[in-house]
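Below is one structure, written out as structure tokens; comments come after it.
And then chain A:
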Amino acid sequence: MEPLLEVKDLYVSFHTQAGVVKAVRGVNFTVNKGETLAIVGESGSGKSVTSKAIMQLLPDHSASYDSGKILFDGQNILEISDKKMESIRGSDIAMVFQDPMTALNPTMTIGKQVAESVMRHEKISKKAALQRAIEILDLVGIPEPATRVNQYPHQFSGGMRQRVVIAIAIACNPRLLIADEPTTALDVTIQAQILDLLKEIQRKTGTSIILITHDLGVVANMADKVAVMYAGKIVEEGTVEEVFEQSEHPYTWGLLKSIPNLEANEQLYSIPGTPPDLLSPPVGDAFAARNEFAMAIDYEVQPPMFAVSKTHTAATWLLHEKAPDLSTVIQSTERELERTKRRDRKDFAKTDSIIQVHKLKKHFHMSGNSYLKAVDGVSFDIRKGETLGLVGESGCGKSTTGRTIMRLYEPTGGEVYFNGKPIHGDLKKQDENRIRQKMQMIFQDPYASLDPRKKVIDSVAEGIDIHKLAASVKDRRDIVQNLLEIVGLNKGFMNRYPHEFSGGQRQRIGIARALAVNPDVIIADEPISALDVSIQAQVVNLLKDLQHEQDLTYLFIAHDISMVKYISDRIGVMYLGNLVELAPTDELSKEPLHPYTQALLSAVPTPNPKIERGRERIILTGDLPNPMNPPTGCRFRTRCPYAMEKCKETPIWKEAKPNHFVACHLIE
Partner candidate 1 sequence: MKKFLAVRIVNILVTLFVIATVTFFLMKLLPGSPFDEEKLAGLSDEDRMEFYARYGLDQPVAVQYAKYMGNLVKGDLGISYYYKGQQVESLISSRIGPSALLGAQAALLGVSIGLILGMIAAFRHNTMWDFFTMFIAVIGVAIPNFVFAALLQYYVGLKWGILPVAFWESYDSSILPTIALSMMVIALIARFMRNEMLEVLQQDYILTAKSKGLSQMNVIIRHTLRNSMIPIITILGPITVSLLTGSLVIENIFGVPGIGSLFVDSIKVNDYTTIMGLTLFYSAFYILTILVVDLLYGIVDPRIRLTGSKG
Partner candidate 2 sequence: NFSDSSNGNSDSKDGSKDEKKTLKLSLENDIPDLNQVKTTDGISFGILNNIMEGLYRLDENHEAVPAMAESVEISEDKLTYTFKLREGVKWSNGDPVTAADFRYSWLRAIHPDTAGSYAFIIADYVKGAAEFVEGVATDSEVGIVAEDDTTLVVTLNEPTPYFLGLTAFVTYFPLNEKFVTEAGDDFALTTENILFNGPFTMTEYDQAAGVKLVKNDKYWDKENVGIDEVSLKVIKENSTALNLYEAGDLDRVYLSSSDIQSYQDDKEFGTESKFNSWFVQFNLTKAPFDNVNIRKAFQLGYDPEILTAQILNNGSTPASGVVASGMAGVDGKLFRELNPDLVTPNVEKAKEYLAAGLKEIGGTLPAIEILTADDTIAKDTATFLQSEFKKNLGVDVNISTKPYSGRLQAMRDDAYQMGINKWGADYNDASTYMDLWVGTPASPLRGHYSSTVYNDLVAKSKSETDEVKRMDYLLEAEKALVVDDAVIAPLYDEGKAFLQNAEVTNFTIHPYGAPLELKYIKKK
């Protein structure tokens, strides 16, 4: 196989006021033609920075390439002219950026944004380029692409935007596609579509793909090779099977161990400690401080890459010939490793509800007389101390439901009660204030939800300031420090600004902010989507512990069904503004009643390459119908494999079994 891209000993650092952040510290990898390399690793380990370095898109004024080479087709990208680089971008190397919400120009039509790239590299007419754009959009599964090309990004849901970003990247059949968390924002069904699409493209055009993701299931599904990054270095590289089954680096072990087991009922494992601050990376192995098998040398000398096989390398002194045989060591630490038994799921059926939502509606006024019915008559209650999971396709109204409960949107109709008292409509100032402290929200888009001009300490402490929870400046700082530690961030991050963080780090800042006011209820909108599994586990454990200690109640909105299943006591499934099924977690996973729920569950990828390769799943055809003009009757009927004549009537919300609600004509 011919190498297409070789990254050799790449060092990248950021010059910030506090000092030099050494984000990438000697990264080496090779991507061959037609191959998919997955990069996984700690959030903040330098995955995005590395990929931006390949694109030469790091901010000029603060980033510096300290040493190393990036050879693309034998040509060192770091040395070629701007002009040359421009012609490589888009046509030879294309990239899908991590954050789809901000990656599209808000004032340019989708069609133009896609066509632009085609026009730049293929020198074809505007009209032809637009035609191509429509084809590509169709390819990535945007419904009615011919009309959609004239719309603007804000008229697209998050998932659709993600697909547009992918469309832009693949528009010119690049030889290398770098996809930075391409499916993080997507629900599992669409994720499955996208991954299939990428594979399809690869098969047709022989594109090489660098896939950055924290979802090991996706890795198992897609990748040929995996590189594991930690603290700016690649610590292990090998074929999927090698990494998943014979991993050598303790960090990889930790990662794999952190994956929630769909069936298991125990506390999630997470790697203890916090990742190192890259301002002053440790001298030896960066992972040493969190590595229970660390040896003295790990604190002194950086380990080299040891070859395990032709394709498998790992950077850990454990592979040195003088290293002790781990089997003995593992024995001695067995006790520590042993996973604590998870608490049993409580039966919340009899508990009082803390939040009651009754026929909640939120319609957004569009132009003229048209309304977008984002939430259209949703009723459920959340009981004290429970976790209610909310899942559903992107754009189905999960966030809107959460936000309307939070009083961030004025409901169009329906009622919301908190502890039995209505909290919809006008409230007295003090009541409002009280609710604001009692109910908190973790926002879906971590970057956008942080004021770019505020330091982390001030963002996190905002609630503390508002509700005057800190006695002194020092007190305030201590609280923030403590919170950062809780969410697995370095205390030193306190004085940094949001743009200086990686996606996952930002998400944790958002969590810390919500926790700061000691709320009773937290509406967590995708709180862990951008985190690597270990930190996901850490956060989930944290949420669980807090719930246990403080009797917290969660509304947990997420795409990642396995995580939702793990954390939730009950799960609600939404489709196009309606709740279609609501049941206790175990019941739902064992016996999903609604066809949509069934499809959703089947699409969840598992972090096992062997299973993933051969798996069949129910792939829903078509896209989410236009929420401005939803189908009559059962809204799912346009995509339902079992749709029948009767489905043209609106199904009623009924309790099919005790505590198991569903709205489907199939269930009588």
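For anyone wondering why these and not others, all candidates are chains of the complex that A comes from, given by their letters.
Everything below uses one rule, namely that a contact is a pair of C-beta atoms (placed from the backbone, for glycine too) under 8 Å apart; a residue touches a chain by one contact, two chains touch by 3 or more; residues count from 1.
Predicted model only: the values in this text are computed from it and were never measured.
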Single touching candidate for chain A, where 1 or 2 all sit in one complex: 1
Touch list for chain A against partner candidate 1, complex: 52, 55, 57, 61, 82-83, 86-91, 94-95, 97, 99, 102-108, 113, 116-117, 120-121, 152, 154-155, 165, 168-169, 171, 365-368, 499
